[in-house]
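Every protein chain but one is kept in place in this view of the complex.
Chain naming follows the written order as A, B and C, and within any one chain the residues start at number 1.
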């Protein structure tokens, strides 16, 4: 297929690499042009604007850092909307707020354009290996055009609805579950440690009995090893994504006490000067509350 | 081996059945004698007191409902302590408070007797299938005598320390993780539902991506199906075991905010008249807080 | 003094009335012009724009509903900034976000204009009686020009700093204390009620012993009488102002667990369809959690 890709951070670059490797004809754009060099060397075409990465393509993916960046790339000058053809689809992959997801959906709809949301679960190494989980929400008629392309970077795609916003909501939920599980393990490791059970022992029991999911094994391991730095998932992402989840709760009038607790936990980490660490380092705040170290 | 078993509730009866099936010579005791009938018919010997279930055996297991019951069976009249030989071991399997675990350890130690704790993770059907996870804490010299017997009802045994109390602490932690995961999924299902994603869809994505552990799949399924009644794990157990976890936190001076939140959630369920349901029904309180139903 | 007043909601109208009564020469503006009729009848001059309410005056007060309204009246077309003289001061009285307070401070500073913040504590009847508490933050040199005017509607003015934003921060804190005290009394009334002590009895003891502040007596009375409708302080204000307090916590990296709990409580009230009631009606959610009614 003829595809465009806008946003070549660690995740975007890995996903674009998969698309190229799968044989698609790919045009890429990144604000800092150098980040596209490896992809261009491998055969991608370089675009100088999001519009250029869009023109003539069947799908254009965006994987940008936050609401503002994706809004600008979509509807700003030389943005995607200026070049998106009537049969083409803008496929948003970033973790944005529900309000931003709505702005993307509505902004394209007003222009008679197609928009879909395909959020992804996994870190850059999984992306590079084509092992992401993908959550797609798109009008029924669009899905067949999008799903095959997703296979390049995803091990499995779930269709959750017609309204693109739904893929963003599911993604916020899945991210929250990571943070909540880390807090849960942190409380357990800390109580265990003060009661004479090393975190490694607790982890061994837990992750080989009822708590065998990647969320336990991957994040629990990072906690036991205190592998906080360099961060795989930065604290900033934790605070931001948990905040988006809370915001969604406010939208839909849903009290979310576990997320409220996590909000305070992330702020505690920031206040302790740990905002540069991986978000699993909230474990240190749970430990500090219990007088450890 | 020659074994005794005291406490034939749903879990105890299933565990004892495994021991008998594995070829051990088994003597069983239950306060309500009729609960022993099936085991006796299958070849177990019936004891009229805990002491009788102990005399002459290498190991005597207890699987009783609460602190008071296990204390009485151990040190009350005609209790285990009256008959436990110098080379025999009392192996406590119940989920009791840390203080009760200490009373068992110290009560036997004062009498020059051996005590070990082998707590178990899993519900009755898993017990019956010999598929429990077992957490053993026992003095090094005792382990070799106990571990082979545990294989009858456990798929895997973890040794977590010398002090029996440690197995109880690990067990309280593992149980807490069940409740915390249910609360977590309840918040996610509820937010999803108000945002247009059915719980079944959310569950499908979650349990086939990062959240594939038994704790997700088993309890998430019960929640999606609202399989609250009859309870597999009664609300009473939730309130009690979460309370024991909080009590352990107080012992060791560890703030446990997620467990504090769960305490209020269980009380909310009781106040709503749902104390007769499975503890996954706390989901209904999360939904009610969000105005659902 | 020659004064302008922009924003004649219940609070603004009451405050402006006091200023007029105190003998000041007053020009008033409100988007819905009819709200100015009574003041004009009593001697105020009517302005057709915020700029008109500003031109030629020594001080111009704003008392508008939210961030957007005050931003528009200040810097929009025909806004205050267009007409504010070099010796005049814009005195913001509304409860706005810290970010909005910063925008007001910086927007005027960029134009070489004076801005001060004088937030007020009290409901409309107190305003009308000149019994508000006023929290002023202003550059030292401006204070003497502002304080005398504040006496018209305030029983007492506190100066808390040079930076206008500080008055907004103090105001957010004081409002939060109202909500937190309501939650606190709600938990106590509910526990008492289930234990056989009527809320009126508990209120009698509390408000005549250690808990004698207006915050206890005024709000406690509303709770005991379930005087929820019409709302003196609408639920919307509770959710909004508590949200601004949490936002301030995020700004300054301060975990605020009591406010987090209140956020969920307000959402619970919204979800229960009680968003039209007074914010003391969160009491009903505390009662519902305990199975009352």
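Just so we're on the same page, a contact is a pair of C-beta atoms (placed from the backbone, for glycine too) under 8 Å apart; a residue touches a chain by one contact, two chains touch by 3 or more.
Please read all numbers here as calculations on a predicted model, not as lab measurements.
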{"item": "Candidates C:68, C:109, C:129 or C:213 - the one touching the absent chain", "value": "C:213"}
{"item": "Touch criterion as defined above, residue of C:9, C:85, C:124 or C:192 at the omitted chain", "value": "C:192"}
{"item": "Sole residue of C:169, C:224 or C:237 that reaches the chain not shown, by the stated touch rule", "value": "C:169"}
{"item": "Candidate in contact with the missing chain, chosen from B:18, B:191 or B:261", "value": "B:261"}
{"item": "Contact footprint on chain B, counting only the chain that is left out", "value": "243, 246, 249-250, 253-257, 260-261, 263-265, 267-268, 270-271"}
{"item": "Missing-chain contacts mapped onto chain A", "value": "264, 267-268, 270-273, 289-291"}
{"item": "Residues belonging to chain C that touch the chain removed from view", "value": "98, 121, 133, 135, 156, 158, 160-161, 163, 165-166, 169-170, 173-174, 176-178, 180-181, 183-185, 187-188, 190-192, 194-197, 201-202, 204-206, 208-216, 245, 248-249, 251-259, 261, 289-291"}
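The criterion applied here is as follows: only the chains that are shown with their structure count from here on.
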{"item": "Chain located farthest away, centre of chain B as origin (C-alpha)", "value": "C"}
{"item": "Chain closest to the middle, measuring from C-alpha centroids that were averaged per chain", "value": "A"}
{"item": "Cα superposition angle of chain A on its copy chain B, in degrees to the nearest 5", "value": "180"}
{"item": "Geometric centre distance via CA averages, chain C-chain B, whole Å", "value": "54"}
{"item": "Inter-chain centre distance, chain A versus chain C - centres from mean C-alpha coordinates, in Å", "value": "39"}
{"item": "Residues of chain B engaged with two or more neighbouring chains", "value": "289-291"}
